[in-house]
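The other protein chains are all here in position, but one chain of the complex has been omitted.
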Amino acid sequence: MAILKPILYILVYPGLIFLMVYSTFCEWFDRKLYARMQNRIGPLHTGRSGILQPVADIIKLFAKEDIVPEKADKHMFTALPVFALAIICTAALYLPVWHYSEAPSFISFPGDLIVVAYLLTLPTLIFFLAGWHSTNYFSAIGGVRVLTMLFGYEIPLLLALLSPAVLAGSWRILEIAVFFQNRPLLMLVNIIGFFIALIALQAKLERVPFDIPHAETEIVGGQFTEYSGKKLAFFRLLGDIEMVVGAGLIAAVFLGGFPGGLLPGLAWFIVKTLFIVFLLAAMRAATSRIRIDQMISFSWRWLAPLGVLQLFIVIIIKGNMP
Amino acid sequence: MSLKFAPFLPELLRSLFKKPVTVVYPFQKEAVAAGFRGTVVFDPAKCIGCNICVNDCPAEAIDIIRVSETEKKFKMILHNDRCIHCAQCVDSCPTKTYHMDLEYEVAAFSRHNLKIEYK
Partner (left out) sequence: MIERLVHWSRVKSPWVLHLNAGGGCNGCDIEILAALMPRFDLERFGVQLKGTPRHADVMICTGAVTLQNRDRVLRVYEQVPDPKFVVAAGACAMAGCVYRGSYHTLIGIDQLLPVNAYVPGCPFRPAALIDAVVKLLNSVK
């Protein structure tokens, strides 16, 4: 029994199976919202109102021919998508959805916030390597842009995640969530940090307005230009799962987590992540792509100072808290 | 740089709850405006074989072939893959042999299926 629980945890919920199913659902939700905000219908004929569209995309990619460019580094080119997917699935295990024991365990320990933030950064590095090892000019430019953008949004994201951690006085996601569940009003203090984290997540997911690395109209397909078939399917799945994990992390840290054990926790998880996906889709629909220098100056001129301001507010409130 | 998106948000939310403008096309046909230039239609009874249309067609899409040596009877082959739907033939023909219908769903899997023979 004791061994069964971790296995279930890794394989079923919130591990692989749940992640695959829920991330495709999230992609459908995102695409449908995006389409409706643009006054369109969006996916319609695949399953009921297109709900199976992401699944169809991924199955199709798995069944397609898989091309490795002649000059590319074969081993790196093949291994990178798998690595990236494995890393992001590992990050999902640290979301405090099910194990509601207070004692530290292998999925929840002091400092796991830093671990998740670190694991969320790794796919970005892998995107860069993927672009670099395709030995294609467009991919290389895309890869370099990925790294350049990383320097823009990573610091504001960490600053934004820092403030709730300071307020709760803990580096453990579970404890931060419990802290905010007990004092819901204190969530309002972090409102600036919440929006900074949202914008940084949007940049991390490389969606409009931050889709600079794979800007179709400028550099063909960015870092994924040479990827096709199964490997592209891995990267697509990776993007979806990254969205779920990022949304889950923000929900756990800023919105009070997912209280109430297995089933209520699942319901909270779905409601809160879908809310964040909704905000991300609105951001995607309302903006258009900016240039890379604009993105960097935006994050250093606005996001980082606002993050520091947020930190100051939190420290002052923390000092005056009984 | 201005990252304005506040002005767009009300519009986005309004479209979110409005009926979409999309026409679900293959299931709900779209009305074609009057005067739309669809496929060329030829009336063999009226043709006098003057070949003005063949010379005027900018896309070499018309062949007029005499079918009998003794009578003035002609058949016309329209190469719909070349036709640019300009209606020059309708204007040029002295006997008003041509008109254009409103048909546009003529996609085919082979160029030979696009050839239309009127006789």
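Going by the order they are written in, the chains are A and B; count residues from 1 in each one.
Just so it is clear, contacts are C-beta pairs under 8 Å (C-beta built on N, C-alpha and C of every residue); 3 or more make two chains touch, one makes a residue touch a chain.
Only a predicted model underlies this, so the values are computations on that prediction, with no experimental measurement involved.
Only one residue in the set A:60, A:74 or A:301 touches the chain that does not appear here, and it is A:60. The chain that is not drawn here is touched, among residues A:19, A:35 or A:113, by A:35. Listed for subunit B, the residues touching the missing chain in the whole complex are 20-26, 30, 58-60, 79-86, 104-111, 114. Residues of subunit A that touch the chain left out of the display are 31, 35, 38-46, 50, 52-53, 55-60, 63-67, 138, 214, 216-217, 220-221, 224-229, 232.
We adopt the following convention: only the chains that are shown with their structure count from here on.
Distance between chain centres (mean CA atoms), subunit A to subunit B: 49 Å. The touching residues of subunit A, when paired with subunit B in their complex, are 33, 35-41, 44, 209, 282-283, 285-287, 290, 294, 297-298.
By the touch criterion stated above, subunit B contacts subunit A in their complex at residues 1, 3, 5, 8-9, 12-13, 15-16, 18, 20-22, 24.
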